[in-house]
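Note that one protein chain of the assembly has been removed; the remaining protein chains are unaltered in position.
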Amino acid sequence: MSLVETVSANGQFKLLVHETWCKGCRICVDLCPTKTLAMVESPDRWEGSIVKVTNMEACNGCGICEAECPDFAISVFAEGKSKPAAGGAA
Amino acid sequence: MSLVETVSANGQFKLLVHETWCKGCRICVDLCPTKTLAMVESPDRWEGSIVKVTNMEACNGCGICEAECPDFAISVFAEGKSKPAAGGAA
Amino acid sequence: MTHNKDRVFWAGNETIAEAALRAGCNFYAGYPITPSSEIAALLSLRLPQTGGVFLQMEDEIAAMGAVVGGSLGGAKAMTATSGPGFSLKQENIGYAIMSETPCVIVDVQRGGPSTGAPTAPAQSDIMQARWGTHGDHSMIALTPGTPAEVYRETVRAFHLSEAYRTPVMLLIDEIIAHTTESFDIPTDEDLGPIHPRTWYQERYGANSFRPFHDFYQGKHIHITGLSHNERGFATTTPAIIQRGIEHLVNKIELNQKEIERNDTYMLEDAEIALIAFGSPGRASKEAVDIARAEGIKAGLMRIITFWPFPTATIRELVDKVRAVIVPEMNMGMLRGEVERAAMRRDVQLHGVNCVGGVPIEPQQVIDKIREVYRGL
Amino acid sequence: MTHNKDRVFWAGNETIAEAALRAGCNFYAGYPITPSSEIAALLSLRLPQTGGVFLQMEDEIAAMGAVVGGSLGGAKAMTATSGPGFSLKQENIGYAIMSETPCVIVDVQRGGPSTGAPTAPAQSDIMQARWGTHGDHSMIALTPGTPAEVYRETVRAFHLSEAYRTPVMLLIDEIIAHTTESFDIPTDEDLGPIHPRTWYQERYGANSFRPFHDFYQGKHIHITGLSHNERGFATTTPAIIQRGIEHLVNKIELNQKEIERNDTYMLEDAEIALIAFGSPGRASKEAVDIARAEGIKAGLMRIITFWPFPTATIRELVDKVRAVIVPEMNMGMLRGEVERAAMRRDVQLHGVNCVGGVPIEPQQVIDKIREVYRGL
Amino acid sequence: MAFNYANWLRQDLMPHIWCPGCGIGIVLKSAIRAMESLGWNQDTIGFVSGIGCTSRAPGYVDMNTLHTTHGRALTFATGLKMAAPDKNVVVMAGDGDSAAIGGNHLIHSCRRNINITMIIVNNEIYGMTGGQFSPTTPGGARAATAPYGNIDPGFDLCKLTIAAGATYVARGHVANGIYLERLIKGGMAHKGFAVIEVMSNCHTQYGRRNQHPDPAELIEHIASNAVMLTKWDKMTPEEKSGKYPIGVLHKETDKPEYCESFYKLQQHAQERVRDASRKIAEAEAMKPKREGAGGEPSEN
Amino acid sequence: MAFNYANWLRQDLMPHIWCPGCGIGIVLKSAIRAMESLGWNQDTIGFVSGIGCTSRAPGYVDMNTLHTTHGRALTFATGLKMAAPDKNVVVMAGDGDSAAIGGNHLIHSCRRNINITMIIVNNEIYGMTGGQFSPTTPGGARAATAPYGNIDPGFDLCKLTIAAGATYVARGHVANGIYLERLIKGGMAHKGFAVIEVMSNCHTQYGRRNQHPDPAELIEHIASNAVMLTKWDKMTPEEKSGKYPIGVLHKETDKPEYCESFYKLQQHAQERVRDASRKIAEAEAMKPKREGAGGEPSEN
Amino acid sequence: MRTEIRFAGVGGQGNILAGEWVALAAHNMGLNALQSPTYTAQVRGGPTSVDVLIDKNPIGYPRLTSIDFFLCLAQGAWNLFATQLKQDSIVVVDPNLVTKVGPGPQMIYPISIIQVTKQAVEKPVYTSAVSLGIFCRLMSTIPQDEMIRTIEKNAPSGTVEKNLLAFRAGWDIVDETKPVPRDELALAVA
Partner (left out) sequence: MRTEIRFAGVGGQGNILAGEWVALAAHNMGLNALQSPTYTAQVRGGPTSVDVLIDKNPIGYPRLTSIDFFLCLAQGAWNLFATQLKQDSIVVVDPNLVTKVGPGPQMIYPISIIQVTKQAVEKPVYTSAVSLGIFCRLMSTIPQDEMIRTIEKNAPSGTVEKNLLAFRAGWDIVDETKPVPRDELALAVA
């Protein structure tokens, strides 16, 4: 298991995935309203797969994935802002 | 403290007072609707007084005194009947 | 290598559950706790099949109360727990002692104190088993060390609790609880007959200070945790209180012979005696074998009835050998009792103590034997 | 016959409450139980006056939890109970031990087991004080015997709990609790200074395995009842678990000298030693006087720190005398410890035991002294 | 003849220990009459209590009686009931016993809906231990441990037990033992967990500290605040203040009773074993199997 | 920037021990956001738990954390709160921890209305010990100790805590962490005892035995039965069956908060002492006196 | 000189209070005083007693072994607590309440204490003060004025006057009473 953080962006929003912490539960994928995320095979993980950002264009920054990941493995940024897009503290 | 049971009757009802058990709390006297009962001095009891039937004529056999005596010290009989006047098991 | 149908492959917890059923246990109340939980899980399946009651209560206090209630209702009742739950049960264990209500309490020891190391083996509740509840009393506590022994002692725990009208404790450790192993179930002959409670009244009636009966036998008995007279009713008369408490202690202590059980290995000519209980007995036995192979006359006494403590037996043993080693998974609880029993200042008494939540290995024991041997 | 304002007429329970306030106790949580209840009643009046917290919780388990919580919140916290409540507290006492949270637990002993004889004196929780909770640990338990001593030892209980980062028990019996008596409050000099918790960090910091701090000191400490590392976080590493438990035991056992306190009377040339604790110490002292008047060289050792047990002191004493008599209001708990300490089979060891809920009288003790003397 | 308590009492142990005028005796009498009027046989009754003044009741009634530990009466009663479900189990305990130390067992017994009758004698104080405040002591009242007046808010035990799942909940008081008998009888006849809260007097420990040292007066005071449920429902919040409703406050018959559920389960398990004896060793196969995946947690 | 959990976590102890997909992490995150949005300072928070999967939460948050004994979190929390009433105390515990062994402390904390926030992660099972049924496991469900299906009726924890006297009671679930944050924040801001019940998933112990082995699926299942309170109130009993209401179910502001009551009492006592110092030894005179008559009971 | 005193009766008579006040008075005089009440299981109307020890020297064994003064107001209490009596113990009983006295003391003061109380102050709750009066008159342990000071200081406000009246009644009744041989107690009923 390597210590990896990946970043994806679409101009408006940025998704940061803390792969080391992702346990591959699929909750974010299921709850993302825009199908931005997907599970992908990860041969070095016995669970078989972890999350990847596969359709960043679609992301609307709703913050659900961030709020729903039990493992603190996804963060959603509104680019250029210092506030969370949603789901964070007001 | 002597072992005493006293019986009073008025033709219709009979009151049996188990004096040995009466602790002189005055509850029966207070709750009797007909003032049949009274507390009387009892020099051999440090509490000072125990219950006495002082006005048997008035008793209407309601059974309240029996039901309310915490010390099982009063029984109410309907004379000639084997059932309690009231307050007992149906 | 015959296919014996009484040859089984069970873990200690499974064995306790099955042996309890064999002993006629028809009532279990408990609250889950690692590493005892499998006993409850298995009984939740098996008791309904065998016409018994399985209750999962809101906590261990409730479970212990229900066990006493169940026993008074006529059932052969049992509970199982581990350290923290064992602590919680202590008040109602005292009630079972005082009210002379037969029941069996299993404590699967884990690392303590407090939450400690819940999944790690330890033997550090053994003093608590004796002294955990307030007030004067005695205690029967069994500490089997092998799978067949776990089975046999579970059955015997029920027998003793009925005979002595007292809660009987069965203490194992996490290693025994969770090690699944092939073994032959003791035969009917080994185990002796299984009796209903009424049977005990004739043989052991005198062991009950209060009337022997349970509820609903037309006797209108009264049971209380207050000091009581021989009729079972509360008393404040010093002589009766004294008599009652002496009864609780003496019915057990004076019958030590009948209750005591030990296992010995190569002690006849031993110069170094190991004294152990529970799973460290196995490492000790291996160490004895190694020692013997090296020409060191070692032997092993394994304590199966820990309480009442086999004081006389150990005193005798200590006098016969030149040194004693006590391997145990605590800081020296058994060693302390051996010390008391020995009553000699010149005895060479050594411990092999492990409280790290790992088993004692034969290597540790043989190392100590060699060291002690060199010093003799 | 001066009118000293520090001369008071207090019962033992009252003395404990007042001494606790003197020691800086500013937090009490409890649940009523005879014969300890007056401690709570008095503190419910006095703590609010002195800026402290008084909590009556829903049961003893809750009270013990609240005491640990209060202590972690920075308070000098105490609870008081009797037998059944003491049994219930055992799990959370174990938590206080494991989490190294200072607090004081008073057990006013009454007749047991179970509900027993609630208003009658006994000394039968003393083994439970040591072994009542599961898992390996050590224990500090004080057993004062005179009114001034009850005051002094209550103050010392707080000191020891802070110094050794551990719950400290103070055990008295119903006689001490409910006997109102004239006595002089120990002077400031007798008692020594009263320190805030921070003071202890410098002097006794090493007695804490986890970080010494309480909550809200900017340290973000973590407290758990699980076996933990020196940072306070749960661990399953055997070496650390082992180290943690050894720490819990050693910080007390290795400091026995600093913790131990006994009182002796006429022991210098004694041939017969009485060993006692708590209120039987007074009957024993009277008996010593009578014996001496008869020319019997008797003496008395009164144990004030019962746990850790004064093993070495007693071993020495036993070697000096020809016989030992242990008067106690239980079936022989202290006698058992004296036996262990003596480690001699030739020692003449006798008990005067009363479990009927009445005090031991000087007559019973002198009778035993005479009997033993005749047999010498 | 008047009610013959003699059959129901251990007369050699009388007079009982309760203070002159203590309402506990009134409650006990009502319970006795209720049992007789239901035709219960003393041999088949288990009468259980905890510790407290109220909990001394079992000592005086002539049946199978069980005086347990403080707060735990219902746990013993649950075991007793499950072991012999055809017998009647009655529990009588104080407010402290039932709702302070025993609160958890109370709500869990409600939840299970086990066929036990629980009579709570609520004298709003710890009587036996000398008058410390209980979870039902009124705000502001003095108690041994509330010298400045009680600040602890109280429980409404009927509300609590209804919310916890009891299927028969009633409240009465000691100034009307005849009505109390009816309420208790209703609870005893009910199949399921029945709670009868009885407002009672402890003039000795509560009254003496709170201007009600006289039992007769305190009992009348208690009566004066009681309002029949039918009337209660029509009262304004202001009118309700300081008063309490009496009567059967809750009754529900469709929740399964616990013993029945269990013994049904037992029957089902035994049928499965019987069926299995046709297919060899199915019982063995029913043992829990570890599945192919998933954690094996078991901890703490 | 997105929410910065880093400040709130003991990152060196991550990843946490919970199973992949376990909802406890979602609840913890919501609680963290709620604390930050209230501007709470970590130095001034006491975060307390009992024993269980849920109760491992304190290990991961960077503040003053207390992992206590099973069922007793609220007792430690009460002591902690009373000793330092100006600090914030949050408790997080499982359904077993809170409502089985801890049920009594839960209802008594509600009764006292002490200013503590209690977050109950209700996964309807004993997760940590291997999936035994809890007091909230649905009827019929399989569990390690319910191989024939659970017969124990369950608690409605919100109903129970309301009846016990809690002054803020809300329910949410893990499929909507953003809403959950609001509910928790409401509880934390509330002065008094606040209960937030969170319906969560234990696919490992509950789900595997009950056709919901997949966390994402089980979470969606949990969400599918939730109904906003506003809608709930308009539903028929039939429509309600199998569903549960979410939202703030109860809020009450006029019941006194316990710390406040106590510290008022303390002030009053101190004033009395100060007054008394004028009249010599009045403090002494305030000691309880035995009156001329009445029993001196103190027993059991 | 060690003085041993016991007041016994049934719960609520105030016997324990009497003992407390005797001990307190002694304490206030600078003597060593010790007081221990029963905590029996029968406190509500059941037998109770209080033991008092007074000594110039430190007190050793804290229970009574040889009683100097014994006052008893209930037969049940006599049966339980009439122990440790000497032949010359000063013993007072209310002959309406205690009728059977066992071996031990030679002479007994029969005083109808309840009646005396009722006559003096109407309510029986002042029995304790009457007992104190009797004690002070019969024993020289506590001077009258010291006892009165103690009553004044410790009686609940509003009850001082009646307590003092009762005390005086107790003191006075002694002068009208002669001790009778144990066997003749029955004849002494008022």
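Lettered A, B, C, D, E, F and G in written order, each chain numbered from 1.
We take it that contacts are C-beta pairs under 8 Å (C-beta built on N, C-alpha and C of every residue); 3 or more make two chains touch, one makes a residue touch a chain.
On a predicted model such as this, the values are computed, not experimentally measured, just so you know.
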| item | value |
| --- | --- |
| Contact residue for the chain not shown (choose from C:R282, C:R335, C:H350 or C:K368) | C:R282 |
| Residue of D:T50, D:Q217, D:T236 or D:Q348 in touch with the missing chain, whole complex considered | D:T236 |
| Residues in chain A touching the chain absent from view | 1, 23, 43-44, 46-48 |
| Touch list for chain C against the chain that is not drawn | 1-3, 9, 34-35, 117-120, 174-175, 178-182, 279, 282-283, 285-286, 289, 359, 361-363 |
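As a convention for this text, only the chains that are shown with their structure count from here on.
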| item | value |
| --- | --- |
| Distance from the mean Cα position of chain G to that of chain D, given in whole angstrom | 36 |
| Approximate Å spacing (C-alpha centroids) for the pair chain A, chain E | 55 |
| Touching two or more other chains - residues of chain F | 19, 51, 67, 69-70, 100-101, 103-104, 108, 128-130, 135, 144, 147-148, 152, 262, 265, 268-269, 286, 288, 291, 294-295, 297-300 |
| Contacts with two or more other chains, residues of chain C listed in rising order | 33-34, 37, 41, 45, 48, 58-59, 61, 84, 91, 95, 114-115, 118-119, 224-226, 234, 236 |
